[in-house]
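Read the structure below first, then the notes.
What you see is the complex with one protein chain gone and the rest in place.
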């Protein structure tokens, strides 16, 4: 089997969809199979996966934390769409300063950038797989 | 759009429950050479008597088990390793 | 001669309320950027304001700003060198600021 490169796009939010968990199960198997993940791109409601403030009860899975750990362990770049993020209150220190906001909450290692990075995935990755909400 | 394009085998990944408009559109869009995978809420199609599924259809085992649909034998089930293999095999993939 | 009742602007110099824009306000914002507005500047500013009115948005990126100018005013003006000379920095951002349009979200 030839290893392929993938971009994963998550548009469903944790706790209002299964998208982040399906995407994580898929991403783990991709690496097991020897494929490469070029980038994970959060778009629309999916940006809520990058909130450092999500705090589920301690006996429930914390999807943002699970994802952050997976990304860091495997050095996979992860981008949060800036327009989707600003609307939904996902803010890094740069945007906090630009918009003079009272705080920031972007979970590392996610970074904020534009849709250009999604376009790049469309052009460069062998496969682009979307994980949408199911409502 | 007048000319009929040659069919290109497509992997359809469907996560919407039966009755969702996109569930219906997806089933309409599937061609004979295509593969369908039911994930998340779409696995409810296994229990829905009103749904006619295409021949090349698999359901995600984890989602089937979660919803206690493992007695339903309308399709085979696959795991994430197999889903990865299907995405590698198909150059065209549509997530509904 | 700077105008005395300049409407409030945000930390990047964009008007808080786009409705308060007048050509005089535009001239003042440009002056803060060391730009003296000529007829060629006004052509682009008027185009941008018209674009905003028709589409209820500014061109969402610098590339699309250049494309839209090219579509409306031709290749000679719809190129990044020409627009960069008129509106230094990121032309779409500088031009939107002078034209009194909202700060682009840097989306694209």
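Going by the order they are written in, the chains are A, B and C; count residues from 1 in each one.
One rule holds for everything that comes next: a contact is a pair of C-beta atoms (placed from the backbone, for glycine too) under 8 Å apart; a residue touches a chain by one contact, two chains touch by 3 or more.
By definition in this document, contacts and distances are computed from a predicted model.
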The complex's invisible chain, by UniProt name, from "Sodium:proton antiporter", "Sulfur reduction protein DsrE", "Pyruvate ferredoxin oxidoreductase" or "Benzoyl-CoA reductase subunit A": "Sulfur reduction protein DsrE"
In the full complex, displayed partners of the excluded chain: A, B, C
Where the missing chain touches subunit C, by residue: 51, 54-57, 59-61, 63-64, 67-68, 71-72, 107-108
Absent-chain interface as seen on subunit B, which is shown: 1, 3-8, 10, 21-22, 25, 28-29, 31, 92, 94-96
Residues belonging to subunit A that touch the chain removed from view: 9, 11-12, 43-46, 83-84, 87, 114-116, 118-119, 122-123, 128, 130, 132-133
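FYI, only the chains that are shown with their structure count from here on.
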Category of the chain touch graph - line, ring, star, complete, other: line
Per-chain Cα centre nearest the global Cα centre, belonging to chain: A
Subunit B-subunit C separation of Cα centroids, rounded to whole Å: 49
Subunit A and subunit B, separation of their C-alpha mean positions in angstrom: 24
Complex contact set, residues of subunit A against subunit C: 81-83, 86, 98, 100, 114-116
Complex contact set, residues of subunit A against subunit B: 1, 4, 6, 17-19, 22, 25-26, 28-30, 32-33, 35, 126-132, 134
Contact set on subunit B toward subunit A in their complex: 13, 15-17, 20, 39-42, 60, 62-63, 79-81, 83-85, 87-88, 91, 93, 95-96
